[in-house]
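First comes the structure, then the notes that go with it.
Of the protein chains in this complex, one is absent; all others appear in place.
Let's turn to chain A:
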Amino acid sequence: MSKYHVNKKGYYGPFGGAYIPEMLYPNVEELQQKYMEIMQEESFQQEFQELLKDYVGRPSPLYLAKRLSARYGANIFLKREDLNHTGAHKINNTIGQILLAERLGKKRIIAETGAGQHGVATATVCALKGLECVVYMGEIDIQRQAPNVARMKMMGATVVAAQSGSKTLKDATNEALRDWINNPIDTHYIIGSVVGPHPYPDLVARFQSIISEETKRQLTEKTGNSLPDYVLACVGGGSNAAGMFYHFLEDEQVKLIAVEAAGHGIKSGESAATTALGKEGVLHGSRSILMQTEDGQVTEPYSISAGLDYPGIGPQHAWLYKSGRGKYVSITDDEAMQAGLLLTKLEGIIPAIESSHALAYLEKMTFQGNENVVICLSGRGDKDLDNYMKYFGF
């Protein structure tokens, strides 16, 4: 049973499901029927765990950031997903899905990507397995993220420019879904977040759940208690948060805080704070909370962080938000950039701007001595140097 209590049809409360056209039904149904069985096979688990250890470099450290802790008056632990191969948590999911695709007999892999992190993680596992890889990326993002495009190409992937709509992540996802419709037999679609039709939100959350599984163990070793007081993670689509929350969901005393990107501010018209600005809707095959016009047209989100720049959130997040189990907050570009610089100066760690959003929320919290806080440091900041340089004028 998934800790998110997804039902057989892929619903988390009123959210989730599989709102897909009939053309996608055979693909999605095949996945629905087989994913649990395959993931539970001993040979699957063995290969998955081995790759996570020897290829990705897991377990990722849980690091007690002493200087950061001193500043905020709490014990702040960073879950170092930034130290994974390819620099972020994204690889946990692509490793899992490539093994799944192999066992489904698929020969061709497609993926969508925004900033290119998930595209790189997908191209990586395709190189590892020698499978054909096509990555859809918005035309505008291709221009903005040249190094990641080069990485994907070096690994043998074909990068296709999504030229429809706003030419960013949402449109890249549309193009990947269209490709899947047109290639129904031999292709597996590796979605990069806890979005898309059931079973993707569950599947991706399960592959990312390794983050909280390790955290519990590591916290026990370090503090004698597997449960922290707070767990924080940033949310775009929500995959690192889904994995970071996973094994704490049933421990009601652990407060879960999801940090969305407010961009220039919630009321600025340039924001990606989905729970603050969105309402219930259907996009990319699932029912969730969605930024949209009154007429139901999906609006283009904005954040300085390309990885949080998505108009929806995974259905399990919509449910955690609505049910009150999770607290959903938002952080502006400016707050995130400052938090990124602060971590760099205090701890010598340059975080991805996505992760900086989670860090920035520390400023807004008050601690009552000795509380334990875990923050998912979902990715490293190498990819964002350009942005940091421009912002701070280094």
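To be clear about the criterion, contacts are C-beta pairs under 8 Å (C-beta built on N, C-alpha and C of every residue); 3 or more make two chains touch, one makes a residue touch a chain; residues count from 1.
Going forward, contacts and distances are computed from a predicted model.
Chemist: What protein name does the UniProt record of the undisplayed chain give, "ABC transporter permease subunit", "SusC/RagA family TonB-linked outer membrane protein", "Aldo/keto reductase" or "Tryptophan synthase alpha chain"?
Modeler: Going by its UniProt entry, the chain not pictured is "Tryptophan synthase alpha chain".
Chemist: Give the residue, chosen from A:115, A:152, A:231 or A:283, that touches the chain omitted from the document.
Modeler: Answering carefully, the residue with contact to the hidden chain is A:283.
Chemist: Considering the complete complex, identify which of A:31, A:126 or A:298 is in touch with the unshown chain.
Modeler: Going through A:31, A:126 or A:298 one by one, A:298 is the residue touching the chain not shown.
Chemist: Kindly note down the residues of chain A that lie in touch with the hidden chain.
Modeler: 9, 17-23, 25-26, 164-165, 170-171, 174, 177-178, 181-182, 184, 280-285, 290, 292, 294-298
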